[in-house]
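Omission of a single protein chain aside, the complex is shown with its protein chains in their original locations.
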Amino acid sequence: MKYEKIEELLSAMWEKTGLGRLGTGTADSPETAVTGAAAAAVHQQIQSSDLAFVKVPADRGRHLIMDLRDHFGFTHLVFLTASDYIESGVFTLTYMLHSYTRHWDIGVQIDLPREGSTMESIHDLWAQAATYQRELREMFGIDFPGSPRIDEPFILEGWDDVPPMRREFDTKEYSERTFFPRPGRSTNDPAGYMRQKLYPKE
Amino acid sequence: MSEHETNRQLEQDSVREVMEAMMTYPGKADAGDTVLFCDARPKVEKPYRGIIEKFLNWARANSLWVLGFGTGCGAIELRPLMTSRYDASRFGVAGRPTPRQASVFIIGGYASVKTLKRIIRSYEQMQNPKFVIGLGSCTINGGMYWDSYNTINRLDHYIPVDVYVTGCMPRPEAILAGFVKLQELIRAGKAEKANEYAENFDWYKANQKKIIKNWDMPDYSW
Partner (left out) sequence: MKSEHTTHLHRKTDPAPVISFSHTAGSRVDLSSGKYLKLWQGPQHPGITGNMSLEVTLHGDEVVDLRTHVGYLHRGFEKLMERRTYMQNFPIVCRICVPEPDFNEYLYAAAVEELAGIEVPEKAVWLRNLSLEMARLTSFLQWIGGQTGAFGMGTIGQWGITHRDYILDLFEELSGGRIYHMYIIPGGVRADMPEGFPGRVREVLNKVEILMDDIERAMFYNAIFKMRAKGLGIVPHSMLDSFGITGPIARAAGAARDTRKDQPYLLYDQLDFKVITGSASDAYERAWVRFQEMHQSISLIRQMLDRMPSGGAIHTRLPNPLHWKIPAGQTYRRAECTRGEYGYYLASDGSGYPRRVYVRGPSYTHAVALMETLAIGVNIADLAGLMVSFHTYPPEIER
């Protein structure tokens, strides 16, 4: 199917999934999907002529991704990541899909609760999704049941603290506690400090 | 089932029990497990006296073989060092693939906790005399990853460092200056950090064990 603009493709997509649309935005007045406000469970934001973000509830996420891949030609999974909106109590997962024929990107975003978050795995759709899911499990604590090797640590070794990318984890405080920070200079006058250090008698 | 299959089944059952009882993934600390690797206490090597030591120091200084382990960003400037433009071979520096054949360990930049365990393991496999050069500001005070939860801030609390080369990252000429300085120290008999490691072994090990929780090495099968 030929679509002239990404808005048309998105309309067709919404129609096919039967989710309806709330709070649409255009390139002139983009609706911010990033404040994480739970106002709209279904949401669309067109960032530019070749990039759009759509937000769907968690139980429709996998279905929408499969539709985009099989019917609309978005065959390339660019990445899968999560952002922590601690003030709204959600993790926002972003599945970025790219279509090589239309050269458009659609980011499917899903809000998950921060405690006990799980999401259906898509490792059977794309082989590299297993790697992304392992990283999310380690860095955020989001579980993807059934994904291969999901329990094995991927990047960190011997980590027994809070998953580090969560916003309640304070990396500076952890570093000062665990590693030995070298005390720095306590003055903002480097020339004076060096003079004092090198020529103390003068 | 045949006896072979029964035994195989029993073996698999016991493996599963062991698996459930023990670590479920590498890196998870095992309470009460005896730490077996990297616990061997190194010996202090006393130097010879007089002219023999001078001769040995001259020989050591002129044949510094570097271990081929690019631990961080700084490793990218080691490759140009070995070309004819900066020519480290005129200083006697060559790259060696194994710790048993190397005498200098260049820590190029930051060390994450995972890499630090391998650094310590490689360092302890190197034979005396051995020296460590710390490249870049990350080895001195953590550099620009000073507040990172995964990189160490002070390398000399984990392994002893003879020479620091500042920069981010140091130019090949700066690394050569570091080698020259190391040669001076060796000839003056002052590059004794390997002995310092043996003398203060407990302190170094305590620092290492503070961040490295699991010393087990993955299994091999032979």
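The letters A and B name the chains in turn, as written, and every chain counts its residues from 1.
Going forward, a contact is a pair of C-beta atoms (placed from the backbone, for glycine too) under 8 Å apart; a residue touches a chain by one contact, two chains touch by 3 or more.
Only a predicted model underlies this, so the values are computations on that prediction, with no experimental measurement involved.
S.K.: Pick from B:57, B:71, B:103 or B:153: which residue touches the chain that isn't shown?
M.R.: Result: among the candidates, B:71 touches the missing chain.
S.K.: Of A:61, A:107 or A:141, which one is in contact with the hidden chain?
M.R.: Here the residue in touch with the unshown chain is A:107.
S.K.: Which residue among B:57, B:115, B:183 or B:208 touches the omitted chain?
M.R.: Checking each option in B:57, B:115, B:183 or B:208, the one touching the absent chain turns out to be B:115.
S.K.: List the chain A residues touching the unshown chain?
M.R.: Per the touch rule, chain A residues meeting the hidden chain are 30, 32-35, 45, 47-48, 50-51, 53, 75-79, 81, 83-85, 94, 96, 100, 103, 105, 107, 125-128, 130-132, 148-149, 152-157, 164-165, 167, 169, 171-172.
S.K.: Touching residues of chain B against the unshown chain: what are they?
M.R.: Chain B touches the missing chain through residues 7, 11, 15, 18-19, 22-23, 26, 34, 36, 67-73, 75-77, 79-80, 82-85, 95, 97, 99, 110, 112, 114-115, 118, 122, 144-145, 147-151, 168-169, 171, 216-222.
We take it that only the chains that are shown with their structure count from here on.
S.K.: I'd like the Å distance between the centres of chain A and chain B, where a centre is the mean of that chain's Cα atoms.
M.R.: Here the centre of chain B sits 36 Å away from the centre of chain A.
S.K.: Which part of chain B faces chain A closely enough to touch in the complex?
M.R.: For chain B paired with chain A, touching residues are 24-29, 113-114, 117, 140-142, 146-154, 157, 207, 210-214.
S.K.: Can you list the chain A residues touching chain B in their complex?
M.R.: Residue positions touching the partner: 151-153, 156-161, 164, 169, 171-172, 174-175, 178-182, 184.
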